[in-house]
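Have a look at the structure below before the remarks.
Every protein chain but one is kept in place in this view of the complex.
Up next is chain A:
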Amino acid sequence: MPVPTTAPTTESLTTWLAERIALYLTRQPAEIDPDVPLAEYGLDSVAALSLCGDIEDDFDLVIEPTAAWDYPTVHALAGHLMAEFAADTAQGGGA
């Protein structure tokens, strides 16, 4: 799965998240409604922790391991990550 090489946008993050979550759930990305809680698709609490690890690895961004619990849909999580990227860039961390 390609990792975005340019600065992420809400749109690219939404696509990336839907694709990654689809892999976790062995579904098609198109089946993941960005406004439906991930737990409703059967993404368990531990897999949600894994997802946050993937985000850290692929985007080189440190986030709370529970981010996917607190922002439980694709849209909510993408929005949260955009805010984190902005904060990270503002601190000179780069993304």
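In this text, a contact is a pair of C-beta atoms (placed from the backbone, for glycine too) under 8 Å apart; a residue touches a chain by one contact, two chains touch by 3 or more; residues count from 1.
FYI, contacts and distances are computed from a predicted model.
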Query: Given the options "Sugar ABC transporter permease", "High-affinity zinc uptake system membrane protein ZnuB", "2-oxoglutarate oxidoreductase beta subunit" or "Acyl-CoA dehydrogenase", which would UniProt use as the protein name of the unshown chain?
result: "Acyl-CoA dehydrogenase"
Message: Using the touch definition from the top, which of A:Thr10, A:Ser45 or A:Thr89 touches the missing chain?
response: A:Ser45
Query: Who touches the missing chain here, A:Tyr24, A:Phe59 or A:Phe85?
result: A:Tyr24
- request: With the missing chain put back, which residues of chain A would touch it? List them for me.
  value: 20, 23-26, 37-40, 42-50, 53-54, 57, 65-66, 69-70, 72
